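All protein chains but one are shown in place.
Up next is chain A:
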């Protein structure tokens, strides 16, 4: 901790890229969604009372022995296959030893030189549809650590009087995915960073091996950045920005680190190998700790666990269970729905692909499904400050609404009101239309009376229409709608007016 980081004004991103080529590397931690923990039968659950989802193994009590969760191993193999990795025929766990109160054993049970999956790749899709191949070094199994809260006046570790530890998260199964150094990203480095983490998140969600909620820390990214002067191939010193927990933040952190490194290097300074913290408010990073003796973890094979062997039969059985890869599914759906690239991207960004797929499967057209989910439902969700998918609208509700529109029973405007009433718990669309008497007025008696009234009150409009200006009919629709509380069918109103004036529609 004796050396201090050279300070310099960050360069602009454009300037940085003129002078340097960025090299990236990512370590992504994925928390698995198994029922129990990696090495103990305590529940793997979020949000419970502190120190209640633990037993003697998680607390590292003397004489206790871990036993591997078989489901977690299968999840690791599935993820390895999804990342196009080789699966190790034989691998072991190892002890990674450090003293910090987040793990009461004083070591983390992890994998060291024998990861369960290695040498893979992931083709990540960029915004313009291009793909960029990220080489995967390894994916290995380990356990999560407990959660520390630093108490004291500042609320931060610096100046804290003491720390409080909750071991509920201790022992939650993790898979750490490590990339090889990523070169050739150039100015697209930040975008590639976001696309990579997004792809990992989508894959683990698709495999149903993780809840994949980044805001809860289910997927966490450590982003490594270094720069090499243009035209050279020797990697520079890297910084590692820890625990970046949104895809947007990963993009911003890489963007900032490239600028920061370039600022230091271009003024003759040198980068210190250290961890950095991402600061969401200023969109910058701050210095963490330099790499030091504490990184001497003295790994050795875990003597309390036996090795894992994976047969070809086991691999093939798990391979057969793999779902369609997210990128393949996206391509298939985009073609089937006929959306433009921009329309499809918006759907993916809104997290509504599943909902639209189900709505289409239940009989709505892709255009109608998109109109509802990306339009009214997104608007209602936005007003409530939640994700559209979290609004609780079922695809069958949208299909039912659309059937009512197609049958001419309600118009678009009424349909939107019905959806709001549905969200307020008033039942199915058909029930709401029935209970509130919202069915469009198309019985000729009531409608004709309303039209006659509107015509009598607007003789000037009637004159124009009679004179051939058919567009003027629009001025009669408003009063009719008012008379019928919005339940008139505009097409029908037009028909009646024309019939009364003896004009051929």
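Note that in this section a contact is a pair of C-beta atoms (placed from the backbone, for glycine too) under 8 Å apart; a residue touches a chain by one contact, two chains touch by 3 or more; residues count from 1.
As a working rule, contacts and distances are computed from a predicted model.
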item: Name of the absent chain as recorded in UniProt (options "FMN-binding domain-containing protein", "Aspartyl/glutamyl-tRNA(Asn/Gln) amidotransferase subunit C", "Cell shape-determining protein MreC" or "Phosphate transport system permease protein PstA"); value: "Aspartyl/glutamyl-tRNA(Asn/Gln) amidotransferase subunit C"
item: Identified contact with the non-displayed chain, of A:47, A:63, A:303 or A:437; value: A:303
item: Which of A:19, A:133, A:289 or A:436 contacts the chain that the document leaves out; value: A:289
item: Residue among A:72, A:221, A:360 or A:374 touching the omitted chain; value: A:72
item: Chain A residues touching the omitted chain (full complex); value: 34-36, 40-43, 49-56, 59, 67-73, 90, 92, 97-102, 145, 149-152, 157, 160-167, 288-289, 293-294, 296, 298, 300-303, 305-309
